[in-house]
Structures are given as C-alpha cells and as structure tokens.
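Encoded as structure tokens, the structure appears first; notes follow it.
The other protein chains are all here in position, but one chain of the complex has been omitted.
Labels run A and B following the written order; every chain starts at residue 1.
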Amino acid sequence: MDITWYVVLSALLFAIGAGGVLIRRSPLVILLCLELMLNASNLALVAFSRAQGNEDGQVFALIVMVVAACEVVVGLGLIVAMFRRRLPLNVDEMRDLRG
Amino acid sequence: MEAEPGLTYVAFFAGAIGAVGGAVAVIALRNPFYSVLALVVHLVSLAGLFLLLYAQFVAAAQVVVYAGAVMVLYVFVAAYLGAVEEPIWEPIPGQRFLAPLLAAALFVELAIAILGTGLSALDSSGPTVHLGFGSPAEIGNLLLERFLVVFEAASMLLLVAAVGAIVLAGRQREAER
Partner (left out) sequence: MSATTYGWLVLAFPLAGCLISAFGWRVLPGRAAGWIGTAAIALAFLSSIGALVALLDKPVQSRELTSSLYSYASAAGLDIKLGILVDPLSVYMILVVSGVSALIHLYSVAYLASDRGYSRYFSYLNFFVFSMLLLVLAGNFVLLIVGWAFVGFASYALISFWYRRHTATRAGMKAFVINVIGDVGLVFAAFFIFRDLGTFDYLSVFHAAPQHFSTNQGVLIAICLLILVGAFAKSAQLPLHTWLPDAMEGPTPVSALIHAATMVTAGVYLIARTHPLFELAPTAADISAFIGLATLIFAATVALAVTDLKRIIAYSTISQIGYMVVGVSIGAYAAGLFHLMTHAFFKALLFMGAGSVISAMAGTQDIDRMGGLRRALPFTSVLMIVGALALAGFPLTSGFFSKDEILVFASNRGGFYWIFTVGGYLAALLTAFYAFRIIFRVFWGEPVPEARELEGGHLAHAEPANPLTGEPEDTDVGFPGPEHHIAERDRPMWLAMATLGVLSIVGGALQIPGLDHVIETFLRGSFLDSRLYESVPSVLADWEGLAVGGAVALAGIAAAYFVYVARPGTSAALARRFRPVHAFLVNKWYFDELYDAVVYRPAIRIGRFSTGVIERVVVDGIVTATVDAVRGIGVVVRGAQSGFVRAYALLLIGGFAGLGLYFLIVSS
C-alpha cells in the first residue's frame, strides 16, 4: 500500500472532523470531532514515520495522544461544570464574546 | 517482512471504511451517546491501520489508552449528561451551507497537495524496515534517550491536567455545598 493512501485518508478524516466542529452545537460532540482531527493527524504522523523509516513520528503520535487526553479531561470537566450550573449545553448560547 | 499484497489491500480498506464510517457517524448521529460509540469504532479502525504501518506500540496504546481510557471518560460524561437534543434552527446565517463546503474544499486542497507532491517516499510503501521496527522496545529506547525531555514534559502536562481536573471537580463540590 503506498503511503499516499494513508495520508489522503488522514486528510479526509481531518476534513470530516473540521466539518463536524462547525456543524454540531453540543459541546460534547464538538469535543468528539476534535478527537477526530487529532487522530487524523496521528495517522499522518505514523504514515510518514513509516515512509521515513524511523520511529520519530510514532513517538510524536504518542505524545499527541497524551495531549489529547489532557485536553479531554479539561474539556469534559468544563462540560460537567456547565451542566451542574444549569447552563444550556449549546455552544451558540455562549455569546459573551459578542462585539 | 512483507505481507501478501492482496491481504494488505483488504486490511487497509477495512480499516479505512471503519475509520471513515465511524467519523461520519460521529458527526451525523443525533444522540451524543451514539456519537461516542461511533468514535470508539473509529479509533479501533485506526489502530488496525497503525498495525499495517508497523506501529505496533502506537496501535496498542491507541486501543488501551485512547479507546480504553479516554473514551470511557466520554461515556461517563455522556451518561451523566443524558440525551441532549440539539435545536433544528441555525442562528448563524450560512453556516449550514458553508461548513461542508469549506471542509470539502480543505480536503480537496490537501489531496491535491499530497498527490501532487514530488516526495518519492510517498509513492512507495516505504523502505524495508528491520525487525522490531515500531516495537515497544524501540519506542521505549527513543522515549528515554532521544526524546527524554519531551517525555518528561508530557508527564508534567499529565500532572497539570490531573490537578486541573481535581480543581474543576472540587470547585463544583464547593458550589454544591
């Protein structure tokens, strides 16, 4: 299998994730789409690592996983906090940045 | 170590269909719980693809850490939240139309960039790798020798995240009292 296939697949997954972030309104689902994007980049990293012939890309992918985990922890904590305060779980409701 | 070319194709497409299907399901399903489950499918498919790329340790970590731990967190939160219905009406004009368009444009551009690139390494299935490429031993070697600082930094990050989680959780408890 040419490495090109894997990278194109990664691009596709990334685009799907980006579209999902833009379309969905629930913060939880947006975080899930974020995970999609991160995983897509992981796939690209691993593919390139195979293409290069050394494992640096794989280590990078591991660290990305670590970062993703941390981000999930904080994000979910936020969502739970929102839920506890009876705030509507809708990204569109949070408009305090309005100019 | 080359597997049979035909099997490689089958494995790749299985993984690819699983990944793309899971991704589409994540963004398409209304119930967030179902989206979480779709993501799990996606992650496992990706792990299979990693295996094809001789990244055994990463594949294992993907299943154990990502699908196993992170997704479990998601499941807990999704269960806690319950079913949250999203409203139909779109307050931002043009979002519904532009978002898929832009995502598609992004994919097309990336694809053109990848397919049009002159990188010769991408045109093959990669150089012949030695036995043990992608094995835990080699990853571990790298982590503790070349990428030690990165490793330690990642640990710090995890610590900070853990503290942050406790703080967030603790504050909630304060508010409840």
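Following the convention adopted for this analysis, contacts are C-beta pairs under 8 Å (C-beta built on N, C-alpha and C of every residue); 3 or more make two chains touch, one makes a residue touch a chain.
These figures come from a predicted structure and were not determined experimentally.
Summary of contacts with the chain left out: across B:17, B:64 or B:105, the touching residue is B:105. Listed by residue number, the positions of subunit B touching the unshown chain are 91-92, 95, 98-99, 102-103, 105-106, 109-110, 112-113, 116. The chain not shown here touches subunit A at positions 18, 21-22, 25, 91-92, 94-99.
Note that in this section only the chains that are shown with their structure count from here on.
Remark: subunit A residues 1-9, 11-20, 22-26, 28-29, 31-33, 35-36, 39, 42-43, 46-47, 49-53, 55-56, 58-59, 61-63, 65-74, 76-81, 83-85, 89-90, 92 touch subunit B in the complex. Of all residues in subunit B, those touching subunit A in their complex are 8-9, 12, 16, 19-20, 23-24, 26-27, 32, 35-36, 39, 42-43, 46, 49-50, 52-55, 57-58, 61-62, 65-66, 69-70, 73-74, 77-78, 80-81, 84, 86-87, 91-92, 95-96, 98-100, 102-104, 106-107, 110-111, 114-115, 119, 121-127, 129, 133-134, 138-139, 142-143, 146-147, 150, 154, 157-158, 160-162, 164-165, 168-169, 171-172, 175-176.
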